[in-house]
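If you scroll down you'll find the structure; I have some questions about it.
With one protein chain withheld, the remaining protein chains of the complex are depicted in position.
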Amino acid sequence: MHTKDINENIAWAKINEDVLRSMENPRVGYWVAVAACILMVSCAVLAEIYQYQVGMGPSNLNWPHMWDLYIATFVFWIGMSHSGTLLSAILHIIGADWRKPIYRFAEAMTTFSLLTAGLFPIIHLGRVWNMYWVLPYVSDRGIWPNFRSPLIWDAFAITTYLTSSAMFLFIGMIPDLAICRDNARGWRQKLYTVLSLGWQGDDRQWRHFRRIYLLMACFLIPLAVSVHSIVSADFAMSIMPGWHITSFPPYFVAGALYSGCAAIITLFIILRYFFRFEEYMTIPILEKTCKLTFAIAMVWSYLTLVEFASVWYGHDMASKEALIARFTGAYAPFFWVMLFCGIVAPFGLAFERMRRHLPTMFVLSLILNVGMWLERWMIVTPTLESSYYPFAFDTMWPGIVQWAIVFGSFGWFGLLFLIFVKVFPSVSMYEVKEMVFHRRHYHSEEQAVKFHRRATDRQLTDQPGTEGA
Amino acid sequence: MRRYYVMGLFSNFEEAFSTISDIRHHAVPGVSVDDVTLKSPIEHPEIEEILGDRGSPLPKFALFGAIFGMIFGFLFLASAQATFLVQPAGGKAVITLPSNIVLSYEMLILFAVLSTIVGFVINARLFTRRHPLYSEKVSLDQVGVLLELDEKSVEPMKELFKKHKVLEIREEVAE
Partner (left out) sequence: MSLKNVLENWSDYRKTHEQGGHHEYEHMWTLAIDLNKCTGCNACSVACYAENNLATVGKEKLHKGQGMHWLRMERYWDEPQMGGDDAEYHERGASFLPMMCQHCNAATCEPVCPVAATYHTPDGLNAQVYNRCIGSRYCSNNCPYRLRYFNFYSYYDTSWPEPLNQQLNPDISVRDKGVMEKCTFCVQRIRTGKDQAASEGRELRDGDVVTACAQSCPTQAIVFGDMLDEESEAAKLWAKQQVELGPYEQKKDKEGSELRGYRVLEALNTDPCVMYLDRVREA
């Protein structure tokens, strides 16, 4: 019966054991990964120290290329953070319980990619040491930030989103932290005792827990949409051809969900392989995630094509030239690769045989994310290359400092994630128990077969009819 | 009269629920269903049918936070812009509604979330000591039915527990 999301008869003690085991005794591979991540981060730190001392010059930024990889990668990481919320909040609200084994690491991904994304606006500032000026604090000089600037909206939106998503992650984890507390010794026990906030599984606690989880899910969905709309406002609110596009907010939101879902697939496969979570991160759940990704990929592809069409028929000369320059200009190879990775490659998700093949899905999800990273770059840079003023047309290749920091950001994300999986349970124990419990009670095997039956499955002959039962 | 805490641990959830159901129907004289605390490893929305709907004021906290966040956010932004005298707006509006709508929206969500969390911490009685009878089995796979009882009700309650195939009974004198 390989169409079931999860084995309903799995022992609860085994759930606890499997998940708690994943948090203990890191193997050699783990430390190698940690070392690699630290190495990547130190590349970025060195580059940033150099940039801090010398100025933005070595990053090869120039006039008119004032923004480049930093902003593109910022948008990429913000985008990455979106599907943790999507998977968790939306699927929670619509009652899709297959989210339960995989939402925890997706939410952690949200929080950590926000922590990564938040670094980039800081890194890209010319005067990093004055970055707190964007905060609306009361100054004796009567100076405030400029609330009309989309960058300030970013600051508000990202602060809100980081707070809310970190809280969503944490609150969803409290019952699990209580499990950890009950099973841990030494420093871990002290840590979990503090973090579990005195959770003891009372009906009172569960009752309020259910409410707050639903409420936060309700708040997080519009928040996630607004955050990426606001990020898109960095571009859409400007006057530049190629940026000033009305469809940018939904386009960015779709792109964000797309890259985030692809990243969930990547992490899903990594965690399943290294932590032997085959019982929880099952192939049917992966398939569902892949189908979701495919649907979002098609939304994104549609919005991409609509953007081209609306610019083309809008017939504003500057916008049209910017569009043509993206297809034929200096960055055209990246643009075509982006179109291939973003629009053609996801069709691999349409085939069941590929969806069920883990190595293929791993590579494919990475390809999708390369495409999405290129997409952000191809939004930022070609517009700066050619805009309204012909005298300022210029082609630029990012300097080693930029590449080092972008490279290091992946290490930073990886490092945070590696720490997370060893300190916090990356599969939600109590929710897997709930899923098992409810499925055992409300979905008998016959019903499961009935609802999940495919044409290829063996027909059950003695299927009792539900009519008149 | 001395009061006791009694907790029965069940591995069969149905039996635990029918225990509570029996308590509701006064199987033990002098013990009401309101004295029952259910300790469980998972969330049981269906238990409310037996325990009675005890309600949750969290949506009110959320509503309050949202309204406060929006109003405070807007007033904060508007007063900040109005007192930003060193920035001549160059003929543009001083209090800019489109940007303030966006920012107030973010503040609405931020304060709604924070207020809901505060409400959760208060109402769920977090940051308190665990109950002396708390069992680690509750976080694994058993449910506990905890009651605070008079001395005379302890024995009948244990009988009721045993009737419903209790695994283990713990009791302690309440302070």
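Chains: A and B, in written order; residue numbering restarts at 1 for each.
Basically, contacts are C-beta pairs under 8 Å (C-beta built on N, C-alpha and C of every residue); 3 or more make two chains touch, one makes a residue touch a chain.
This is a predicted model, so every value here is computed, not measured.
**Student:** Of A:Asn62, A:Ser247 or A:Thr360, which sits in contact with the chain we cannot see?
**Tutor:** Checking the options A:Asn62, A:Ser247 or A:Thr360, the one contacting the hidden chain is A:Asn62.
**Student:** If the hidden chain were put back, which of A:Ile6, A:Ala106 or A:Val134 would touch it?
**Tutor:** Of these options, the touching residue for the absent chain is A:Val134.
**Student:** Touching the left-out chain: which of A:Cys37, A:Leu91, A:Ala106 or A:Ile152?
**Tutor:** Only one listed residue reaches the unshown chain, and that is A:Ile152.
**Student:** Please identify, in ascending order, the residues of chain B that touch the omitted chain?
**Tutor:** With respect to the unshown chain, the touching residues of chain B are 79, 81-85, 87-95.
**Student:** Could you pull out which residues of chain A are in touch with the chain that's been left out?
**Tutor:** Touch set of chain A with respect to the missing chain: 54-57, 60-67, 121, 124-128, 130-131, 133-134, 142-146, 148-152, 155, 234, 237-240, 384, 387-389, 391-392, 394, 396.
To be clear about the criterion, only the chains that are shown with their structure count from here on.
**Student:** Using CA atom averages as chain centres, what separation in Å is found between chain A and chain B?
**Tutor:** Inter-chain centre distance comes to 30 Å.
**Student:** In their complex, what parts of chain B are in touch with chain A?
**Tutor:** 13, 37-45, 47-48, 51, 54, 56, 58-59, 62, 76-77, 80-81, 83-87, 92, 96, 99-100, 102-103, 105-107, 109-110, 112-114, 116-117, 119-121, 123-131, 134, 136, 138-141, 144
**Student:** For the complex, give me every residue of chain A touching chain B.
**Tutor:** 11-13, 16, 136, 141-144, 146-148, 152-153, 156-157, 159-160, 163-164, 167, 171, 175, 178-179, 182-183, 197-212, 215-216, 219, 222-223, 226, 230, 233, 430-431, 433-434, 437
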